[in-house]
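Input: one structure, supplied below.
All protein chains but one are shown at their positions in the complex.
Chain lettering (A and B) follows the sequence in which the chains are written, and residue indices restart at 1 in each chain.
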Amino acid sequence: MSRIGIFICWCGENIARNVDVERAAAEVADLPGVVCSVAYKYMCSDPGQSLMRQKIVSERLTGVVVASCSPHMHLRTFRKAAAMAGLNPYLVEMANIREHCSWVHHDRQQATTKAVELIRMSVAKVRANAALQPISIPITRRALVIGGGVAGIQAALDIADSGREVVLVEREPSIGGKMAGLSETFPTLDCSQCILTPRMVDVGQHPNIRLYTYSEVEGVEGYVGNFKVTVRKKARYVDMDACTGCGQCWNACPSKKNLSEFDYQMGNRTAIYVPFPQAVPARPVIDRDACLHFLKGKCGICAKKCAANAVKFDDQDEVITEEVGAIVVATGFKLYSIDRDQASSKLAGYGEYGYGQYPDVVDALQFERIVSASGPTGGEIRRPSDGQQPKSVVFISCVGSRDNAKGISYCSKICCMYTAKHTMLYKHKVHDGQAHVFYMDIRSGGKNYDEFVRRAIEQDGAHYHRGRVSKITQENGKLIVRGVDTLVGEPLTIEADLVVLASAMQPAGGATELAQKLNVGYDEFGFLSESHPKLRPVETNAAGVFVCGACQGPKDIPESVAQASAAAGKVLVMFSNEQLSREPEVARINETNCAACFACVRACPYNAIERAEVRDRKGQLVKRTARVNPGLCMGCGTCVAICPSKSADLEGFTEQQVYAMVESLV
Amino acid sequence: MSEQQPFEPKIVAYVCNWCTYLGADLAGTNRLEYPANVRIIRLPCTGRIDFNLIIKAFEMGADAVLVSGCHPGDCHYTAGNFHARRRWILFRQLLETMGIDTRRVHFSWISAAEGKKFQQFVTEITETARALGPYQAYREICQAE
Partner (left out) sequence: MQNELRQTCRRLLEEGTVQVVIGYGDGTDGQTFPTFVTRRDDVERLVWNERCYTNLATYLTRPEILALGKAAICVKACDERALVVLEKESQIDRSQLVVIGLACSTDGVKQPKCEACENRTPRWANVTIGDAAGETAKTTADRYAALQAFMQKTPDERMAYWKTELARCVKCYACRQVCPLCYCRQCIADKNRPVVISTSATLKGSFAWQITRAFHLGGRCIGCDECTRVCPAGIDLRLLNLSLARAAEENFNFRAGVDVEAEPIVGAYSERDREEFIR
C-alpha cells in the first residue's frame, strides 16, 4: 500500500496568487494512497526541504509529490532531499503548478481546479513509480585516439600525462598530420615543425602511449567504457624493435624517383623511406610498389646495409585487439582535390584552373612545402615547372568553399588566414615579387587575426582583389589569370608565374566509414557530428566517443588543440571513477514476451538494443529476444512506442505510469 | 456542469521533455496567458508517444489531443521525432478511415524558445475544440454497452 505525501508550494506569491494552495491541499488529501498533504511558503528553501524530509520519516512515505515549479527547475533538488531522508529519489514526482498554471492562468477558480488535476496526475504516476538504482558500468580506463595530427597528439598527451594509458592509431608511417608539413603558422609566424616536433617526440617516448603508426582501426565492438578495438598494423617490412633509424638503408636504396607524399608529389623519396627527417617513429617503411625486391625479385640492398638486420621482406599485416573505455576521433582533413578524384565524387572540380595540367598551379599545402625550409626547394621559393623564382604570384581563395554549384556550401574558415600568411612568406623571401589575392570576403575573426591580414596588405603590400577567377590559361611560360575585381567593377587579367589555390577543407578520406564503425553521425559533407553544437561540442551521440580537430569541421591549429584538450578532459572526467554511473531511467525489455521482431533494434537512435539469445543450461536456444544495453540507452522511449506488444518499456515513464496519469483525468 | 456555463473542452497534451515542455515553461516565465483547459503529460520524447495514448485520452473524455515535440533536427535524442512523424502520417490516415475527428488531433513542433508559439497554439486548439463542442461521437462509443 502506498503512503504518499503531497507538498504544495506557495512559491511566495508566485503560485499562491492565482492558485488557492490551501484549498488544493485539502482537495488532494483524500486521493487514494495519500497520507499527508501540506502547503508551504517555499518548498525549495531549507525549511521547505526539511519539512519534506521530516514527513518522509514520520509518515513513512513511499512516494512524494511536490507541486511547485517546473521539474526542470527543481526535480533534482527534491529528489536529493528525499534521498537524504532515506527515500529512493525516483519515488519523487513533481506537479508543475507554476510555469504551467499559476503564471499562465489568472482566473483563480480555474487555476486552482487545474492545479488539483495536475497534482492528481502526479499522485497517480508516483503510485506506479519504482525505486530505481543508478546504473553502474565498469570502465576500462584506457583511451584510443584515432589520428595522430596535432589534435590527436594533444589529446593523447593530455590523457597520458594524467596517468592513463593511450593507444594512438595513425594510418601514415609517422604522426604529425598536416601540421608537420606546414612552413610557418599564422598569426605568429612561428615555425610549424619547431613547435610540433617536440610534441611528436613526447608521444613517441611517453610510457603511457602505445603508438601504432601505419595502422588503421578495423573494427569496433562493445560500448562506452568497454570497447574492443581491432587495429590492423600494415606490413612495414622493417622490424620496428630492431631498427635503430640509422638511415643506412634509405641512403643506399637505388629506387630513388618515387613521388613523396609528404611533399605532395613535388619531391622524391626512396622505396625504403621515412616520410620526413623528424618522423615519429623514426623508423622507415618499404613502399612495396616502388621496391625493386618486390617488383623485380632482386635488390635487397637495404637488407644488406642494415647492421641491425631489421629489414624483413616477409613481414605480414598484424591484427591487434585493444580494450579501451573511450575513443577520441581526430582524423583531420584533406584538401578538395580540384581535379584529381572528381570521378569518384559528386563534386564538380575546377578544371578551368588547370590544376594537374599546369605544373605551376599548386594547392595551398603544396605551397607550404615550397616555402618550408625542409621542403623540396630547401625553402627557396621556386616554381615546380622550371625552378625559376616566381615574380608574380596569384593566390585564389575559396576554391571549392562557399560554392553551392561545386557542391560545398560551407566556409573552410582557415584559408583567408593562411593566404595572408602565404603572401607574407612570399614577400619575405622574394622582395621584388608581387602577391595578388582574389577573395570573396576576408574572414579573419580571432585574436590578432585581423591585424595579421592588415599587415599582409599594408606592410607586405599584397594586392587584394575582391572577385572570382573564371579561367586560367598558360601562354609563353606565364599563367594568365582572368577574373573580375567587383569593387572596381572591371575584368582583371594578371600574368602570373605561380598560382596557389586555397582549396576547401574536406574530412579525411575514410572518415565516414570510420564513423559508421563507431556509430557516430556525420553531416552531408562527412564531417563528424558533435552531440550538441554549443553544450556538448566534443561529445558524440555514441556514448564514450569524442571528436576533436578538423574531422569535426574546418579549424585552425589553436582551435584543434583546444578541442583536443577538451576531448581529453571529457575522457578524464569519465575515467575519474572506476564505474560509470548512469541515470536509471532507461528502457528494459520483457524478454519472455518479446517476439524478437527487432523493430526496436532498427528504431533505437543510439543502437542501444541488441539481438540476444536466451539459452538454457545445456546451451540450447530457448528463444531470441531484444535486449537493451543500459550503458548505451539514453531513455528516449522510441522503442516503447515502436514495440507492438509493449514488451519494451521505459523506467521513469513506464506504460503503467503514463496510463495512470491519463486515467486520473476523469 | 450546469446548463448556463459555457462548454469547457478537455484537452490532453503529450509533450516531449526537452522542447515543448520547456516551451510551455517559457510561456509561464513570460506570463503568457492561455486557456486553462490543457493538461500536459510530460514524456521524454515524441518518440515515446504511442498512438494508443491518443485513443486513451479520447476514452477518458478528452475533446482534443495535442502531441508536440522538438522541431526536426532538434530532437534531444537525435531521431525520436522523426520516428514519431512517420507514425503520425500513418495514424492520421487510420483516423480518417475510422471517421475519427482529425480536427481534434493536433501535432506540432514547439521548441524550448517558442513560449509564444505554445501560448498561441494552445489558445487556438482550445478555441477550435470549444467551437466543435464536446466530442460526443467518442463518448457514445465509450458509453455503448
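What we mean here is this: a residue touches a chain if its C-beta (ideal position, glycine included) is under 8 Å from a C-beta of that chain, and two chains touch if they have at least 3 such contacts.
Predicted model only: the values in this text are computed from it and were never measured.
Taking every chain of the complex into account, the omitted one touches A, B. The chain that is not drawn here is touched, among residues A:Ala282, A:Cys597 or A:Ala612, by A:Cys597. The omitted chain makes contact with just one of the residues A:Ile4, A:Ala111, A:Ile642 or A:Leu665: A:Ile642.
Mapped onto chain B, the interface with the missing chain covers residues 51-52, 55-56, 59, 72-73, 79, 82-83, 85-86, 88-94, 96-102, 106-109, 121, 137, 140-142, 144-145.
For chain A, the residues touching the chain absent from view are 592-603, 611, 624, 642, 644-647, 655-656, 659-660, 663.
By our rule, only the chains that are shown with their structure count from here on.
Here chain B touches chain A in the complex through residues 10, 12, 21-22, 24-25, 27-29, 31-36, 39-45, 47-50, 53, 56-57, 60-62, 75-80, 83-84, 87, 119, going by the rule given at the top.
Listed in rising order, the residues of chain A touching chain B in the complex are 70-72, 96, 98-101, 103-107, 110-111, 113-114, 117-118, 121, 521, 541, 585, 603, 605-606, 634-638, 640-642, 650, 652-653, 658-659, 661-663, 665-666.
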